[in-house]
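Note that one protein chain is taken out, while the other chains of the complex remain in position.
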Amino acid sequence: MPERTFLEAIRSALIDEMTTDQRVFVLGQDVGVKGGVFLVTDGLYQQFGACRVIDMPIAEAGIVGAAIGAALHGLRPVAEIQFADYIQPAVDQIINEAAKLRYRSAGDWTCPIVVRAPFGSGIHGALYHSQSTEALFTSTPGLKVVIPATPYDAKGLLIAAIRDPDPVVFFEHKQLYRTMRGEVPDGCYTVPLGTAAVRRTGRQISLFTYGLMLHHSLTAAEQVADEGIDVEVVDLRTLYPLDRETILASVRNTSKALIVHEDNLTGGIGGEISALISEHAFEYLDAPVRRLASPDVPATAFNEALEAHFMLNADKIAHALRELAAY
Amino acid sequence: MSMQTDASLAPPPANDPALPRHRQLGLSDEQVLAALAGMQRVRNVDDRLWQLSRQGKAHFVITSAGHEAAQFGCAWAIRAGHDYSVPYYRDMALALALGQTSLDLLLHGMGKPTDPASGGRQMFGHFSSRALRIVSGSSSVGSHIVHAVGLALAFRITGEQDIAAITFFGEGATSEGAWHEGMTIAGVQQLPVVFVCENNGYAISVPAHREVPVRDVATKAAGYGMPGVIVDGTDIFAVYAAARTAMQRARSGEGPTLIECKLHRLRPHSNADDHSKYRPAAELTALAQHDPIDKLRDYAMQHGLLNVERWQAMQQQLKAEVDAATLAADQVPNPPLESLYDHLYGSAAEA
Partner (left out) sequence: MPTELKLPQLSESLQEGTISRWYRREGEYVAAFDPLLEVETDKVTTDISAPASGTILKILVPEGTTVKVGTLLVLIGPPAEAASPPPAAPTPADAPPVPAPIAAQPSLPHVSPVAAKVAAELGVDLTQVRGTAPGGRITRQDVLDYAHAQQSVQQPAPPSVGLAPISDPPDTFDPATIITPAVSRLAAQHNLDLRLLRGTGRGGRITRADVLAAVALTPPAPPAPVAVPSAAPPPAVRLAAGSIPVTGMRRAIAVHMVQSVATSPHVTTVMEVDFSAVAAHRRAQRAAFAARGLRLTYTAYVVAVVAQALQQHPLANARWAETEIVLNAAVHIGVATALDTTGLIVPVIRHADELSLAGLARQIEDLAQRARAGTLTPEDVGGGTFTITNHGTSGSLWSTPIIHQPQSAILGVGVIEERVKVIGGMLAIRPMAYLSLSFDHRVLDGAGADAFLASVQAGLAGWAG
């Protein structure tokens, strides 16, 4: 099986799906001749032409809105927002339009679009090239929010998202693009939306996370394993709708839960998971549910030291695990 | 009496200037009478919805009174079920002109489960029918413009010819970012889409001179690389001429057009509004002169298409029709409560 970077896996998904399905096209800023600012769509313009790889004006609402319009005519658009920080101008289109089209027309219209957006810190992106904006969308029925953590999942989940009959917001962690490699098959395959993956089994603490934080969490789990702390690590993969069964089954088994995300603490998905656990697994708890998240400041600072201080890492996660184990 | 800012968009020259205007445009007497009946039908539904709102049977009414000629005029240029129409909340007359019925509109206004627009989910004014290619919209002003642009982009991608999208909005929407973005994309790509502004001079209570920085919305078109046209929106023939030209341009690959229909809102914005609070009394008194139904009725009588007896008979028949439709809509029971959760997500099978 060929090995690909996370970025190549996403590109491979786009190429394979565009080859298989003529309805699929991509649109966004700089996605054409340049191949995207991260080069995710590099070569697609040459392979599929200007008609299916469309350079758009700097108009996020226009990009997503145009995708919605094309989907109404039966196409399968994949819109790229250059950075998740700039998805805000398109929020009305995603939440008020795409997410509600099926519901508001009682199933007469559907809106199968994918909105891709690179997110996350750690590349000196400062306030406006670093944000985690997934929580904007994780309380929107009608929408699906997907965040892959491995190259294999990145391709399989993206193809599943394109084929899904409903709108999907697909966040890609920028730090994974070139640092994460893994086996990624040629050709189309899907990883089902809405299902979490247990990446490491354990008996003492359930750790729920996604994206880049999965890898830091797995490292942390190995660190504390030597100290006799047995951690189960669950990769959520789809943040909305959540895989409640997997989350609850895990915490009923371990009795302790830690949620790790790069998004801000307040209003992040961790709060929802914590509420879910206290509602449905209260009597299994042997400690308060803990969240480890980025501090409640707008985003990481440009200053290197402050950026490092802002970022979560394996040591910080290991520390939280030790604290929870000692409770 | 159309006013073009672009001379190339003048209606086709009349074969015989002596002919009535509808004949010059290739419209039959029957088409004119059907439009008149349709406009009156919509007005009756409008009236009925206001009545129902006071009985607590319709919780929201938004009027199309005064806009009927603009919407019926455009509808003549649209092939319903082929071209896509992306309307806004003021377009009840358009929905009816494109094929929806009084009953459809009353079911929508009363929020019934058989409401074809939304199954009772959307408040009144969100017209939709996939069969007629009337696209469902939200209540976010201006956000639907980009959907029409996206549809036009889809025709470009699939290579389909002889098809266009047309979208409607008030002059208030032209302040919205999404409107600007949609116009920009359409202009850059020269897409097969027509933009119709129904300028009634008010964004709810704010008069046009406080919301639009130029006298004519049509002049904004120049900034987006497309022609802008001004027409009298109470003159159904002027609107039709402009819309027909614009749709033909779009379908033949000549790019987008912005049409500004200048007209008057005859009633308050909605049943929750009192326009005497912000419109001068003299203006309100003068509104009766701008009723597009009166205009078309007078035209029909002048040209011998209609007489007083026939007009009265038509009105009686239309009243009986709306009464029957009201009764039928009122009898539709509420949906099962579990249906609240229907149509949230599709199944993998439909993909």
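A and B label the chains in the order they appear, each numbered from 1.
We take it that a contact is a pair of C-beta atoms (placed from the backbone, for glycine too) under 8 Å apart; a residue touches a chain by one contact, two chains touch by 3 or more.
Please read all numbers here as calculations on a predicted model, not as lab measurements.
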Task: Among the chains presented, those that the missing one touches - done: A
- [ ] Based on the whole complex, identify which of A:R252, A:H280 or A:K316 touches the chain you can't see.
- [x] A:R252
Task: Residues from chain A at the interface with the omitted partner, ascending - done: 203, 252-253, 255, 282-288, 326-327
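Criterion: only the chains that are shown with their structure count from here on.
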Open item on the list: Counting only Cα atoms for the centres, state how far chain A is from chain B in Å.
Closed with: 41
Task: Residue numbers on chain B that touch chain A, as the complex places them - done: 84, 86, 115-122, 126, 128-130, 135-136, 138, 140, 143-158, 165, 177-178, 181-182, 184-185, 188, 342-348, 350-351
TODO: Flag every residue of chain A that touches chain B in the complex, lowest number first.
DONE: 25, 27, 51-52, 54, 56-57, 59, 61-62, 64-75, 77, 89, 92-93, 96-97, 100-110, 112, 141-142, 144, 163-166
